[in-house]
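The other protein chains are all here in position, but one chain of the complex has been omitted.
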Amino acid sequence: MRVAVYRKEHFNAAHRLHNPNWTDDKNSEIFGKCNNPSFHGHNYELIVKVTGERDPETGYVCDMKIIKDIVREHVVDKFDHKNLNLDVEEFKNLNPTAENIAVVIYDLLRPEIDAKLDLKITLYETERNFVEYPA
Amino acid sequence: MRVAVYRKEHFNAAHRLHNPNWTDDKNSEIFGKCNNPSFHGHNYELIVKVTGERDPETGYVCDMKIIKDIVREHVVDKFDHKNLNLDVEEFKNLNPTAENIAVVIYDLLRPEIDAKLDLKITLYETERNFVEYPA
Amino acid sequence: MRVAVYRKEHFNAAHRLHNPNWTDDKNSEIFGKCNNPSFHGHNYELIVKVTGERDPETGYVCDMKIIKDIVREHVVDKFDHKNLNLDVEEFKNLNPTAENIAVVIYDLLRPEIDAKLDLKITLYETERNFVEYPA
Amino acid sequence: MRVAVYRKEHFNAAHRLHNPNWTDDKNSEIFGKCNNPSFHGHNYELIVKVTGERDPETGYVCDMKIIKDIVREHVVDKFDHKNLNLDVEEFKNLNPTAENIAVVIYDLLRPEIDAKLDLKITLYETERNFVEYPA
Amino acid sequence: MRVAVYRKEHFNAAHRLHNPNWTDDKNSEIFGKCNNPSFHGHNYELIVKVTGERDPETGYVCDMKIIKDIVREHVVDKFDHKNLNLDVEEFKNLNPTAENIAVVIYDLLRPEIDAKLDLKITLYETERNFVEYPA
Partner (left out) sequence: MRVAVYRKEHFNAAHRLHNPNWTDDKNSEIFGKCNNPSFHGHNYELIVKVTGERDPETGYVCDMKIIKDIVREHVVDKFDHKNLNLDVEEFKNLNPTAENIAVVIYDLLRPEIDAKLDLKITLYETERNFVEYPA
């Protein structure tokens, strides 16, 4: 039977929710205070789950130090202390909702992790609002 | 692939565990100090999980402000600062174990949320005892 | 210089806030939903702080296993899975606000702990509301 | 002896650290990634501590529902989902470090709370960095 | 539909990661500071998940006091305040990675719990590194 291993990291970022195809009134109605044009921000907590067989020589599913380095290089260095809307290429044309951020993180990490291993992302925007992908 | 979104709420309530078809001795033997006739209580933490496709216009699976309002209207206002055994209709003939409370919350919320979206309830009675439905 | 040691315990209890010298309307106006006649409840988290000099032979300010046993005997066994208003002698004529519960716990523990050691109580009613005595 | 009561609230905001009297190089050297011109953000956790005597009629130091309303009106509504540098008058000429935010919150709340009661502010910028005022 | 119930316990233990078939250099290269020959240690948090149907008489999936006693007898008493490599039979020839500890705990608990109930183990080595079995 397979084992899942989890690694928790964090990054702090600014963002706003906005659909450029909508009027300001509709953006304000749908996204409320999350639409504030001068941005707000969060301490995002990110949990990366990797599932697979244990290697009989190490007793590891995978070396979590390597997973930690991959997450820092491909996600944390890119998102931490940034404005997601202005500074991060992936959100130039994509609304940075928690759902979309989780999918972007999955797409950034998937090519970096052995295809035999399953990958799942949990992202906490606050301790009361969080998302998981794939569900 | 689908995304899950989670919203955490809380309510504080009194309850006791009791089966009216049993003798006092059997109730005391099975439910122990949870059977105290004058009740005890908990800070319940409730996590509502909703799973579905992202709306391409909003980037949301569903608007969590609407989920929050639904949970407050149908669960929190009904249970918070109440005695579950005495004040809440659903437990007039149902023992308010964490398992049963989670199923009652699911049944209260299921009709209020779009049928295309899956729903799951996690309920913490304490940080050491919690339940999930459906499992 | 002195060192403080802290021990965290917990108990689950029912209570209501009520002043018997007031009308029902005034009780309801002042205590709101905390005045519900059929009670509500909390998971109380209790932190006991003991301050003194380190014993050079043990490196302890005091043996925390002994503090833990004192707290369980004099507080937890008395309050856990109880109705503070109905089951606990100390609240027969005292409103069980978090402030009053903390002072009662201090008064129960103070005679059990060496007079050379200072004592302070922190009591969490919820993770958002808590009190400290003496301040 | 006096009792302290604590109330925890939260707000999410964007900010950047910057001294307009310095060159860009010096700002970057001193404030590092916190100086990012397009901002970053945090989930701020705020703990308000109020210390005084218990009222013998209520058993309260003060009504925490009133403290909660004061904090929401004078702090949370002003800071939540805002850009501290751009949207909040108090930081037009003041660098929004955690230290300065805590002092500003104290100055906003002090006139709203009975002068007989002491006030202290704890502000978490992240769970690893936090400040307290007055110390 | 079935309900899952969770119980959280903890134990504090020393361990080191080491493969006796490898050279010291290879052990050091693969396991890094976790290979320290004089050991290091953790506060392990253990979550036991049991899934099944609710008993209509109790409203329980299973009595969590019984689960708690089983976990304490078969896991906590065996691992708590121990050196996993030196004191625990199961790790005489098995590297005590979090993955392997979770599998050993599952194998210790599985025979003690009714075969109609499903069992899953989550083990936190730190709040940033944790594992789940079966995944």
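Each chain carries a letter (A, B, C, D and E) given by its place in the written order, and its residues are counted from 1.
Here is the rule we go by: a contact is a pair of C-beta atoms (placed from the backbone, for glycine too) under 8 Å apart; a residue touches a chain by one contact, two chains touch by 3 or more.
No experiment lies behind these values; they were computed from the predicted model shown.
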item: Shown chains that the omitted chain touches within the full complex; value: C, D, E
item: Contact residue for the chain not shown (choose from C:Asp25, C:Glu57, C:Glu89 or C:Asp114); value: C:Glu57
item: Contact footprint on chain E, counting only the chain that is left out; value: 10, 12-15, 33-34, 36, 38-43, 80-83, 86-87, 126-127
item: Touch list for chain C against the chain that is not drawn; value: 1-9, 51, 54, 57-61, 63-65
item: Interface residues of chain D (partner: the chain not displayed); value: 17, 19, 21-22, 30-32, 94-100, 102-103, 127-135
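We take it that only the chains that are shown with their structure count from here on.
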item: Repeat of the A-E interface, chosen from B-C, A-D or A-B (over half of contact pairs identical by residue number); value: A-B
item: Reference chain B; chain at largest CA-centroid distance; value: D
item: Distance between the centres, which are taken as Cα means, of chain C and chain B, whole angstrom; value: 28
item: Inter-chain centre distance, chain A versus chain C - centres from mean C-alpha coordinates, in Å; value: 41
item: Centroid distance [mean C-alpha coordinates] between chain E and chain C, Å; value: 34
item: Residues of chain E whose C-beta touches two or more other chains; value: none
